[in-house]
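Structure incoming, see below.
And now, chain A:
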Amino acid sequence: MISRSSRLFVTVFICLLLIASGCKSKKKAMEAKAAEKARMEQEAADKRKAEEEAARKKREEEERQRADADAEAKRKAAASTPAARLDQYFNAIAGSGNASSANSSITEALSLFSTPQTPVLIVISEEGGMKDYDKPTTIQDYLNYLKDQKKNLNTITDLKFDGSGKITEVELTRKK
Partner candidate 1 sequence: MFVGLVASTLSAQTAQKAEISPQRKQAIDSLALEKVRDLSKYISIIGNKKTPYSEATRVMDRAEELFIPGSEMGVSSLTSKEVNYYKVRKYFERLMALNYDRVNIKWYDIHYISDLERQPDGRYVGVVTIYQRFEGESDDGLKYKDTTKKDITIYVERKKTQIAGRTIEFWDVLLGDIRVTETSA
Partner candidate 2 sequence: MRLSRFILPVLLLFNFHVFAQLGDDMEDETKFYAQTKQVNQFFRRFNGEENEKGDRYYPDDKQYRNNKLRKKYIGMLFDGSNANFSNDLKVQFAKDVLDKDKPGVLDFHAPGWTAEVQTVFNIAGKDQNVTLFMELEPDHLGYKWVISHMYSDIFSTYFKRDTTRIGQFLHPMSHELMFMNLRKAFLSVDSVAQFASKHFTPDYLTLFLYEVKKGNMKFKYVSDVKFHFFQIDGWYFELADFNRPGYNTGWLISNLAKISTDKDKEALRKFIYHETP
């Protein structure tokens, strides 16, 4: 005779088991859910990370391109500065294969100046802030000198301009 208590006990036991299993499965389910959640969170984090990385790379690439473009623009701007243009003329005249092409370069170069008598100062050395100069000459004489001597020994270190953008004074320094 299974007693009512036993039945009760079993019922309770079964209930407990059920509860337990229910808890267990619930726990499992919770764990699974948590794992799933964690996995999803991880995935989301990874995705975010990847996106951030991509965004960073894209930003860097854009910055690099911007910097390149800036540099290019600066270079182009520098190449078209009066000093650069003048230096190009100097090299063209000194390196010219014949007198007539040198002469036409001279005529073109002179158009950058307020007058063919524009003074040219040549620094031969500098010590303690004091500059030593060669005898000053004029741009016309200097350009003809380049044509005759076929050598450009100096770099342009300073140019002065008038209001209309014409060069009024040139300072050159002997290349070392």
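One rule holds for everything that comes next: a contact is a pair of C-beta atoms (placed from the backbone, for glycine too) under 8 Å apart; a residue touches a chain by one contact, two chains touch by 3 or more; residues count from 1.
In picking the candidates, the idea was that all candidates are chains of the complex that A comes from, given by their letters.
Model, not experiment: these values are computed from the prediction.
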Complex member in contact with chain A (any copy), out of 1 or 2
1
Seen from chain A, its contact residues with candidate 1 in the complex are 99, 119, 121, 124-125, 127, 132-136, 144-145, 148-150, 153, 160, 168-169, 174
